[in-house]
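Written below as structure tokens is the structure these notes are about.
Some chains have been omitted; the remaining ones sit where they do in the full complex.
Each chain carries a letter (A, B, C and D) given by its place in the written order, and its residues are counted from 1.
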Amino acid sequence: MDNIKPEIFMDGEMWSMEYSVVMSGFGGQGILMMGEMLAYCGMKAGLNVTWMPSYGAEMRGGTANCTVILSEDRIGAPVVGQSAAVIAMSEPALQKFGSLVQEGGLLVVNSSLVEDDHPVEGQKARFISVPARELAARIGDEKMANMIMLGAFMVGSEVIPFTQATRQVPSFLPLPRRQLAPMIEKALYSGREYVLALEKRD
Amino acid sequence: MSVVTEKKVFEAPSCLTDKVFHFCPGCHHGLIHRLVGEAIDQFALAGSAIGVIGVGCGVFLYDYLTVDCCEAPHGRAPAVATGIKRVNPDSFVFTYQGDGDLAGIGTGEIIHAAARGENITVIFVNNSVYGMTGGQMAPTTLPGQKTTTTPEGREPARDGYPLRMAELLASLEGTAYSARVSCHDNLHLRRAAKALNKAFRAQVEKRGFSVVEFLSACPTNWHLTPEQSRQKIISEMVPAYPPGVFRDFDD
Amino acid sequence: MGRVMVKEERCKGCGYCVTACRQEILALDEKRRNKSGYNVVICTDTGACTGCALCAEVCPDVALVVYR
Amino acid sequence: MSEKELLKGNIALARGALDAGCRYYFGYPITPQNDIPEYMSASLPALGGVFVQAESELAAINMVLGASAAGGAVMTSSSGPGISLMQEGLSYLAGSELPAVVVNITRSGPGLGGIAPTQGDYFQATRGGGHGDYRLAVLAPSSVQEMYDLTGEAFRLAFRYRNPVMILGDAILGQMKEPVTVKPAVAPEEDKSWALSGADGRLPHLVKSLYLDDGEMTAHNWKLDQKYTRLKEEARVEVDCPPGCSLVLIAFGSCSRIVRTAVDRARKRGLPVGLIRPVTLFPFPEKEIGRAVSAAGRGLVIEMNTGQMVDDARLACKGEGVVYFKGYPGGTVPTPEQIEQVIDEAINWRGAAECQL
């Protein structure tokens, strides 16, 4: 667990070893699965985790979101008012959830679907813009945009040790879908590299 | 700007609000809303109609039609409508119900409203699943159809046989009009509008209970594209639920 | 002769109108999405529109207005 | 004063409803309240009203919902199992803020139980029969005269607060005949501008209980809660606690009649006992009961169940004074002699706060 950077998720509140991320986008973008994978990796890293999805009528109109919390302490509410990080994979998602990001937090947006003028939140939070669809197309599977985003988020936040997490992918997948593991790993790495390249550039 | 000689030949009915429907792409609920709106306009009922809305994906009808509305508990719209109509016999009272609502939990209420010849009009949206709750089996789910609660497909010997409500309700003496229509192409939509008009007329002329069953797509829970959903209506729904008029007060 | 107007924010790209148009002049714009993220329909040959309104009749989202 | 009539409780209640302006009745047969729908079916048509025998209690309560949404002065009545079937509808009525009067002429339960008089539905009536945070106003008549009077009162409360009101009786009150003075109160004109009548020349009206947007439901819950707090003004109670009494009996409805007899007799024997009879069960007359019990030091709740109102009595006392309980569930109506004996035991009790009577 030495890879976890407490200064990121302890942000100001000493007693709370808690890191939360809100993930959001259109239905069908694999938002819920992206969150689950993060929670699973957190669990495998020995953390307490919760994953809380949108459900019911909220999902009509084609939006989806979930909240993942990772913590060394037991976790109270699995939902949050303000969040350490927000991932927005669509314009309406950014509109609705972007403002949840904490001062000094992290905002990751899918620039393939979100207009590129930095939103207000970008000013108080760290802002990472990932052309997820394009990157996914490049590795040959447009459906992998969510995994690209997750990879990008994992390095951007450093909340989870990246390589250790990536190793959990096969066991995370249910047997009939396990053959997807290599492609998912590829996507995670693609997101990671994009962010690392960005950071170098900055 | 259009040229001056141009006329609008198709636009939204006047009792429809501007609010964008919350329905999924290809969902026929919106279309049925529009048809109801057109019928309200045709009979100039915007000022006297009262809608009773069942629980289902259509529950927000009151956001889209500028008429008085009442939410009914799941399945109980015909009873609620009865209460309203008995107090305001001159209002035009209609219910809007899904197939889970009407043919599942609300079986008793719809049958007895029909048996009473309650002078109301029922808009019945048969999409063969529980849409709002995420695609569970409905009483109208076809044999073999996969839903979240029939993961291997509906097996009639275990899960029961589909109910044909338009026919069943047509067999009751209090029913003035009962028809089934489909939303899948222009021809059927024109018949649907005609049936709806007749159902409205039944109430306006105090003939008794009227109902129109709409075959309707739920692409989301059918896990099909809108076009595939349309094809499924044609190839599976229409044969199992034949469109037609099963009772008509004019006959 | 006719003209179809798409209320883009209502359109959800279901494609029902595309199938319904006998003139085959409607298509989904794969490049453009509206605020809700849907590819919207466009008229590819405005001159060929007959104003028959078959498209509007099948539109589940009341996204089309037709003039003639 | 008009002359007294000898009326059955159920009939007095039905006449109270009609005299209060009730013109719509929807219901389903069940013993021991059938006189009510039967009387309504014979009376309403001539008054221009409507009687519908529903196919079930579920349908009945939803017809009530519709009639109320349309602005009608509407009532239904049932008993035990039928009232249980109405719980979803009652929750909707409360959530949609609709006025209606719902009568429960109880039987003994749980299940099919028996048809003898009991008070086992106190909890269901006063809190949470249905889902969610809501309350009914609950009135508890104890004579045929009150079956008449309180029904009028129920309609007043229903419209004043736009809330369903329950009348909680039992087979004694429903089946018994007593002399009654029939004196219709003048019903106040109620604002029904919210009702559904067709959006002619106005914005559409909407009767609903669904609130999905952020914070909407919370606001709605607090709004309802405030209404229930306002309702406290309407608490009604009969207090008969002479100075110096060291034991206060608390009983409602038919049971309070028997307790009344026992208290009268005990006093004749020189025992310093008082009697409090809540007329409204919600709002519960907590102030009066708290005051009386803390003054006397001891309360004794008698109910025809295994112990329900006793919770409210204890809560009302806030620990100042102990409250004993004696229950008679299952339709075995206690005799005054039995109650007198319980009074004796309670008066002589010197042990712990919890007294096994």
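The criterion applied here is as follows: contacts are C-beta pairs under 8 Å (C-beta built on N, C-alpha and C of every residue); 3 or more make two chains touch, one makes a residue touch a chain.
Everything quoted here is computed from the prediction, not taken from an experiment.
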item	value
Copies of each displayed chain within the entire complex, written as a formula	A x2, B x2, C x2, D x2
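Here is the rule we use: only the chains that are shown with their structure count from here on.
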item	value
Centre-of-Cα separation between chain D and chain B, whole angstrom	40
Length of the line joining the C-alpha centres of chain C and chain D, rounded to whole Å	60
Two or more partner chains touched - positions in chain A	57, 61-62
Numbers and ranges of chain C residues touching at least 2 other chains	36
Touching residues (chain side chain C, partner chain A) in the complex	33, 35-37
Of chain A, residues touching chain C in the complex	26, 61-62, 90-92, 113
Touch list for chain B against partner chain D, complex	46-50, 52, 59, 62, 66-73, 76, 79-88, 91-92, 108-109, 111-112, 116
